[in-house]
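Right, chain A next:
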Amino acid sequence: MTAAAVLEVRDLVKHYPGARALDGVDFDVRAGEVHCLLGPNGAGKSTLIKCVSGIVEPTAGEVLVDGDPLPTGAPAESLRRGVATIYQELDLVEDLRVYESIFLGHEPRRAGMLDRERMKREARTLLERLDQPRVPVDAYVRTLRPAAQQIVSIARALSQDVRLLIMDEPSAILDDQEVETLFGVVRRLTEAGVGVIYISHRLDEVRRIGDRVTVLSDGRTVATGLPADTPSDVLVEKMVGRRVEQLYPARPVGRDEVVMEVRGITRRPDVRDVSFTLRSGEVLGIGGLVGAGRTELLRLVYGLDRPDAGEVRVDGRRLPPGRPRAAIAAGLGLAPEDRKSQGLLLDWQLAANVSLADLGRFTRAGLIDRSAERSAAGAQLRELDTVPDDVTRVTRELSGGNQQKVVLARWLLHDCRVLLLDEPTRGVDVGAKAEIYRVVAELAARGVAIVVVSSELGELAGLCTRVLVMREGEVVAEVAGEQASELELLRHAVAPTHSEPVLEETA
Partner candidate 1 sequence: MSMKHLLAPVIVALALGVAACGDDDESSTTASDTTAAEQSGGATNETVAEGGKVKIAFSAPGADHGWMAAITENAKDEAEELGDVELISAEGVTDSAAQADQIETLIQQKPDVLVVLPNEGEALTPVAMKAMAAGIPVVDVDREFSEQGAYRTLITGDNYGIGWQAGNYFADELECKGNVVEIQGIAGISVTEQRSQGFEDAIQDRCKGGIKIIASQPADFVPDKGLSVMENILQAHDDIDAVYTHDDDMAEGVVAAIENAGREDEMFLTGAGGSKNAMERIKEGGLYRATFLYNPSMSASAIRLGRLIARGEGLSELAEPEVPSKITVPATTVTQENVDSVMELGF
Partner candidate 2 sequence: MSTATPAVAARAPRIQLQEYTLVGVLILLLVAGAILEDSFLTSDNMLNVIRQASVVGVIAIGMTFVIATGGIDLSVGSMVAACAVAGAQFADSGSTMFILGALGMGILLGGINAGAIAYGKVVPFIATLAMFTAARGLALWISDKKPTSVFQLETVRWFGNGEVIGIPSAAIVFLAVTAVGWVLLNRTAYGRHVVAIGGNREAARIAGISVPRVVFSVYVLSGICVAIAAVLVTGRLASASPIVGNLYELDAIAAVVIGGTSLAGGRASIVGTFLGVMTFALIFNLLTLMDLAVEIQQVTKGVIILAAVLIQRRDR
């Protein structure tokens, strides 16, 4: 028994000058189902949902909501017909309160004045419908964690009569526990008959939350309406057009030589008394929930923030606290969590982004030797199989995975010995993930010591030599890579362990 289709998309085409973003897409969503949309970056997923939400006007094709054609290129009309979108970059006004955000643009009024009491009351009802009564309706959006902000966005969509909810990579900013909460919310919506389009790069999520799955590639629907239990490797093959032999490369084994020691480093309240050693050639994972202090720990090690106590030693020498320059000089490199806002100058050419941390080596008599800079940058990019490897290209034009390689190339150029990678695969598609894992393993094989922070515990379990799990600013467990599983790591990340954390393993 199939429910009626909430959305039907027929032969949708969108041409941009010099490019075909969509080239014949067929797609439908039934009432009460979660239809997952998969595809590598640039496959046309964003364009598709923008056509449905009315932000982009398609060149040809039809969009039907509840069987009636939807006027295209009219966001207000899409909203009126019950199509709501939760974007990846949350579009809430941070300086508004929760209830104000939920009703922004369609505030209930009484005698021309805002009816605050009614707004608060209805906001509470909406949050209860989502089984999230603990989100405070009076709080400012800015004070909420990303996960809670997302709930507010969903409540905002529900505050109008929603028939179809589009969620663009909702799990990208969430940790595993928060993802569970999100799934709960999504199930409540579907029970109420709402159709959901769910975009994600995480294949395991498709199986857990989806009913059907559609794969986009190069602007076409490669496969539409597959059952959600289609095996992952089949989906991956459809996405990338080839078989990905193996997601994770052979697990790196560390050498004996200790490169870096972190002793008792503390910055309250984020990081408390964290100690670990890092060996040459190993990949050390740091897992935990969002807010457990992982990113903050990397910032302390790298000198971006000053610790209250503790120290970092590289090759036995103590790094002066709070000085990234000194850390870089000692051989550290950091690929930050948010490549775009912290790692790269997107309008610059690749060469300049690669050389930024080490311009001194190309400076002759005060001037930069640009041909030397370009050839050295090009060599590093080629070594990482960056596409394109033309160093005069503008960084913004690269895909997320390749931008990540540009950051890595910067540190390789500097002969970096300790690489700190914060969420290295966030927002990149599965093909690019495999690429990054391969690069990490190769670097480790060359003797670079690597620290990987990730919210995807499965990734840590698959990639790392050892995994430290953090909770509330402390390291609560150390798990050897072969024994690590997503479930095991999550257990440490959420529940208090009663045993003493194992910090030193006999090698």
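Side notes on the structure shown:
Going forward, a contact is a pair of C-beta atoms (placed from the backbone, for glycine too) under 8 Å apart; a residue touches a chain by one contact, two chains touch by 3 or more; residues count from 1.
How were these candidates chosen? In short, all candidates are chains of the complex that A comes from, given by their letters.
All of these numbers come straight from a predicted model, not from anything done at the bench.
Within this complex, the numbered candidate that touches chain A among 1 or 2 is 2. Those residues of chain A lying in contact with candidate 2 across their complex are 14, 16, 18-19, 21-22, 41-42, 44-47, 88, 168-169, 219, 302, 304, 324-325, 327-329, 334, 336, 341-349, 352, 356-357, 359-360, 363, 366-368, 370, 390, 392-394, 397-400, 410, 427.
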